[in-house]
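Every protein chain but one is kept in place in this view of the complex.
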Amino acid sequence: MTKMTLAKALNAGLRRAMEDDPKVLLMGEDVGKLGGVFRITEGLQKDFGEDRVLDSPLAESGIIGTAVGLAMRGYRPVCEIQFDGFVYPAYDQIVSQVAKIHFRTRGAVRMPMVIRIPYGGGIGAVEHHSESPEAQFAHTPGLKVVTCSNPADGYVMIQQAIASDDPVIFFEPKRQYHSDKAEVDEGAELTAAAPLFTSKVVRPGSDVTLVAYGPMVKTCLKAAEAAAAEGRSIEVIDLRSLSPLDLGPVEESVRRTGRIVVAHEAHTNLGMGAEVAARISERCFYSLEAPVLRAGSYDTPYPPSRIEEDYLPDLDRVLDAVDRTFEF
Amino acid sequence: MTKMTLAKALNAGLRRAMEDDPKVLLMGEDVGKLGGVFRITEGLQKDFGEDRVLDSPLAESGIIGTAVGLAMRGYRPVCEIQFDGFVYPAYDQIVSQVAKIHFRTRGAVRMPMVIRIPYGGGIGAVEHHSESPEAQFAHTPGLKVVTCSNPADGYVMIQQAIASDDPVIFFEPKRQYHSDKAEVDEGAELTAAAPLFTSKVVRPGSDVTLVAYGPMVKTCLKAAEAAAAEGRSIEVIDLRSLSPLDLGPVEESVRRTGRIVVAHEAHTNLGMGAEVAARISERCFYSLEAPVLRAGSYDTPYPPSRIEEDYLPDLDRVLDAVDRTFEF
Amino acid sequence: MGPVDFVQLLTPEGERVEHPDYAFTPDTAGGDGADEAEVIRGLYRDMVLVRRIDTESTALQRHGELGLWAQLLGQEAAQVGSGRALAPQDFAFPTYREHGVAWCRGVDPLQVLTLWRGSAHAGWDPAEYNFGNYTVVIGAQTLHATGYAMGVQRDGLVGTGDPERDTAVVTYFGDGASSQGDVNEAFVFAASYNAPVVFLCQNNQWAISAGSERQSRIPLYQRANGFGFPGVRVDGNDVLACYAVTKAALQRAREGNGPTLVEAYTYRMGAHTTTDDPTRYRMSEELERWKLKDPIARVRAYLTRSGLADADWFGVLDEEADDLGHRLREGCKALADPDPLDIFDQVYVEQTAELAEQRDAFAAYHASFTGAGA
Partner (left out) sequence: MGPVDFVQLLTPEGERVEHPDYAFTPDTAGGDGADEAEVIRGLYRDMVLVRRIDTESTALQRHGELGLWAQLLGQEAAQVGSGRALAPQDFAFPTYREHGVAWCRGVDPLQVLTLWRGSAHAGWDPAEYNFGNYTVVIGAQTLHATGYAMGVQRDGLVGTGDPERDTAVVTYFGDGASSQGDVNEAFVFAASYNAPVVFLCQNNQWAISAGSERQSRIPLYQRANGFGFPGVRVDGNDVLACYAVTKAALQRAREGNGPTLVEAYTYRMGAHTTTDDPTRYRMSEELERWKLKDPIARVRAYLTRSGLADADWFGVLDEEADDLGHRLREGCKALADPDPLDIFDQVYVEQTAELAEQRDAFAAYHASFTGAGA
């Protein structure tokens, strides 16, 4: 066990995946010499060479489109999109090619590709550097979409994603890259770990279910702690996988608590919370004491960073939504 | 009043908008000499000239990106995307520029642009020609998203969209372009018509509320008719506007019926039905006798056309969902 | 649009001409003249059969057996010439119109028809033929080809000097496609990594209703000048020149000298697809002019005049074409529809519980219609 940041854990996970399989390639802007603007790929080009860690020209569609060709040739490309807001030039290649090729060819061609996207706000950045575009990818059949919330998961999940024969959009909560360290077991067997496309109860509770993922998990854990001090027991579930959704633990929890709040940084309208609300409302109809409530960001573009703290759902807004579920 | 198809109604609406405002331009692939592959812009280049009806090079990002510049210069571009599946190369310009420029500039720059997208399936087409990508745009703050379901609405709504100072994504149900004719009042005053961003009860009923838009409205009206024959009264609501959502009439209806089904061709997962479910569950919690159910297409890519009828929600699938709301 | 300089080895009148840089030197066992004649007869046969596939398919669409068909009429030389220039290990990425290349790669035309009938999205396994699937989103395949070529580089199959191993990639695209961002990014990546890829642009003068001058005001092969690799224009209706020029470009790629842009200057003699009506946007005189440059007629004239084929030979070929037509007509009608249940299983390699559930619901729902027996 080693204590490390999320950034280091992802770096270690990438390194191990590259050691284990010579077909694994890293591609993206500045991922080589620089090690990525967040240093997630630091040192990997030096150790694995330019043929396996490719500094690309500045063109996202080009990165994903050539990765499709590399995957067809038997490689397993791991592409980095520098920031969330820069994935859109590659959107066509992702939704019309990466997502559809396996289906199109009735399984003859596989797309074992990982697209890593640092996402979310809270880092005081300029426009386009703080977005949460996950719902759009989760809406697209053919993609799998996951996100980690801590170093231990990051280390394992990135390796599982690379091992997956399906394309995985891998969202990384950028504001946690270099924050809290946590224990990571670098010797962990992937098969022994929780499977990639599963959710996890990260804090048990009995009064209300709080569903989150990525950067909001930490916020929700803090909220649960604050609530506990006031005598309210919140169960926190980390979705981890946004597509497919593993709602079994959520249903089980809601049947006990009768109340549920879904929190995410993405816009509330048509965000992941909408889908969780629709499914849980249907499947737990008779258990719900209150409607599924959502604590997302507002339905406006991401604001200038001086007021981003007002914009992002924080501990108070999450607890406010929790309180509201008790008003029903 | 003249009887006309949806295609003709849109053509007449575009013509009138161009007559009324010399700043209105049409742009897109094959919109000029050919009049568009669906003939929606037929005859307009001949009458308004190449300066106002531009046959563009084959590049969707180029179309939308230059339209942004034209809008900044005071024009009102109406862009045609040839088929739903070809909007993605322009996705970046749409979500990062068109949607955000007004917000970015604190209102200094307006984007009075319309992006017309023929959408939906059922026409026996090859891949990428039958998609329903509306939820992704509705999830994007800064865009307004509407869709018409009949010639009379098409004629008025396209003019209202062009008159709007906000960018509007205008989805046209392509399989209805050349099907049923309906009465259109070409002298209609836009201001007298229903406002653009409102939904409409298109068939009153008392047992269950059926919410649809675009191509599914017709299917739902037929379903309501079939149900009536069996003694079940379905109220059908045409959403018309997908962003903003005008759920007032839906709430009012659900408070009476206690049951609701949302139907659309788009994938069920994170489709418009999810958002309607989330909001209606919250706002009508005590009125609902059953959860909000959804009749969407499956969460797979659009299949080969020989089996598209199995894939698309049809009258039977809609009625099946209606039946299921009575099982709660 | 004028008669810009291009590489031509066989005139529209069927006369062979010399070119300073290119010669028609097919891969033949012995390399003697008899073999060359055999190859030219082979190319002629390919073009005749491919045209028959095209006319049959158009007819099948008219009879409602296909939902749509994109004709290649007029582009047989560009496709057969380039397609036959490929080595077995080379890989080709087509658009949606490369029925002639599919033919050269050994794909059964009936597999091609599955797409246009709506029974499948792809129709064949690319690895089986070293031939990618048709790509409908304009230009996307040029990036796939570039990436695939980068994979070939990483596999160490460029510049080994072994003709059985050295591998090149070719990607087809149209004059309209040249405007897409993806195609230009493919040029950037291919140049940047010196990838072994040939960009084969069939400039058939039209992108649906847009003339090629809407996409570029200079000859398209010159686009390569902007990206630092060679571009060459070839008479796209001359199968010998298309073969020679493509072969040279592929060889250059195999040797590790990077990308080439080949513009095959040709003409879409038919409609864009069976739903298109070209009389709305182009003059019939234009078509008439191009008919004089028909890619098949000139080879027939050459074979006849030079005595390399006689009436008997042409007669046998006609019969072969008739047989093929018959097989297509019958085969097309017999093509099986996909099983709706499959669609749930083919989204992912690893099925999700969500889709398994939707599959079961679908099956149960349909069973409820087919009656109590289910």
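In this document, chain identifiers A, B and C correspond to the written order of the chains, with residue numbering beginning at 1 in each.
Assume a contact is a pair of C-beta atoms (placed from the backbone, for glycine too) under 8 Å apart; a residue touches a chain by one contact, two chains touch by 3 or more.
Note that the structure is a prediction, hence the values are computed from the model and not measured.
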| item | value |
| --- | --- |
| Left-out chain, listing which of the shown chains it touches | A, B, C |
| Contact partner of the left-out chain, one of C:Ser119, C:Ser179, C:Asn237 or C:Thr266 | C:Ser179 |
| Identified contact with the non-displayed chain, of B:Asn11, B:Gln45, B:Thr66 or B:Ser253 | B:Thr66 |
| Given B:Gly124, B:Gly142 or B:Pro173, the one touching the chain that is not displayed | B:Gly142 |
| Touching residues on chain C - with respect to the absent chain | 178-182, 184-185, 188, 191-192, 214-218, 222-228 |
| Residues from chain A at the interface with the omitted partner, ascending | 29-30, 32-35, 37, 55-59, 61-62, 85-86, 88-89, 124-129, 269, 298-301, 303-308, 310-311, 316-317, 320 |
| Where the unshown chain meets chain B, residue by residue | 25, 51, 54, 56-57, 59, 61-62, 64-75, 89, 92-93, 96-97, 100, 102-110, 141-142, 144, 164-166, 197, 244-246 |
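Keep in mind that, in the parts below, only the chains that are shown with their structure count from here on.
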| item | value |
| --- | --- |
| Whole-Å gap between the CA centroids of chain A and chain B | 31 |
| Distance between the centres, which are taken as Cα means, of chain C and chain A, whole angstrom | 41 |
| Chain B and chain C: spacing of chain centres that average the CA atoms, whole Å | 37 |
| Residue numbers of chain C (touch at least two other chains) | 120-121, 137, 181-182, 343, 346-347, 354-355 |
| Chain A: positions in contact with at least two other chains | 61, 89, 92, 96, 100, 103-104, 141-142 |
